[in-house]
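And now, chain A:
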Amino acid sequence: MNSGIPVQYFLILATVMFFTGIYGFLTRRNLITILMSVELILNSVNINFLAFNRYLYPHKLEGMFFSLFIIAVAASEAAVVIAIIINIYRRFTTINVEDVNEMKF
Partner candidate 1 sequence: MASIMFILFSAMIIVFSILTVTSRKILRAAVYLLFVLVSTSGLYFMLNYQFLAAVQLTLYAGGIVVLIIFSILLTSHISQKFESSGWKKNIFSAIAAITGAILSIITILDYRFSATNEAAKEVNMRLIGKSLLSVDYDGYVLPFEVISVLLLAAMVAAIVVAKKGAPKTIGLPKINQE
Partner candidate 2 sequence: MDILSLFIVIPVLTITAIIFLKDAHQVRLVSAFGMGLQLLMAASLVFLYLAARHAGNSDEMLFVKDYLWFKSLNIHYAVGVDGISVAMITLTSLVVFAGIFASWEVEFLRKEFFVSLILLATGVFGFFISIDLFTMFLFYELAVIPMYLLIGIWGTGPKEYSAMKLTLMLMGGSALILVGLLGIYFNSSPGGSQLTFNILEISKVVIPLPAQRIFFPLTFVGFGVLGALFPFHTWSPDGHASAPTAVSMLHAGVLMKLGGYGAFRVAIFLMPEAAHELSWIFIILTSISVIYGAFGAIAQKDLKYINAYSSVSHCGLVLFAVLMMNQTAMNGAIIQMISHGLMTALFFALIGMLYGRTHTRMINEMGGLMKVIPFLSVCYVIAGLASLGLPGLSGFVAEMTIFVGAFQHPELFYRIVTILAVSSIVITAVYILRVVAILLLGPTTNEHFEHLTDAKWFEKISAITLIGSVAAIGLAPFWLSTMIGTSLHPIIEKILALNPF
């Protein structure tokens, strides 16, 4: 099927995507872009699961279903995050993450 492409390629792709997401999480100042970075991270994990499932363990559907549920969880998580972000916007009139630091030390 996809025998031409080794599974490692997928994994490397996912890893790069994963750490790109992490980079975004660490650097973006806007809360919404941070949320986007989280989505990137989750997506990369999905790729991993699917690649493993397809290449190595196609006799079961665990990887696929895991990805499915990750998507579902990500969706609900995103909903709550956005709700909170909106609340933050109401309270702080900004969604710059660096300004949201009333509590520290």
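Everything that follows uses one rule, which is that contacts are C-beta pairs under 8 Å (C-beta built on N, C-alpha and C of every residue); 3 or more make two chains touch, one makes a residue touch a chain; residues count from 1.
Selection rule, in plain terms: all candidates are chains of the complex that A comes from, given by their letters.
Computed from a prediction, not measured in an experiment: that's the story for all the values here.
Colleague: Going by the contact definition at the top, pick out the neighbour of chain A in this complex from 1 or 2.
Modeller: 1
Colleague: Looking at the complex, which residues from chain A come into contact with candidate 1?
Modeller: 1-2, 4-5, 7-13, 15-24, 26-30, 32-33, 35-37, 39-40, 43, 46-47, 50-51, 54-62, 64-65, 67-69, 71-80, 82-87, 89, 95
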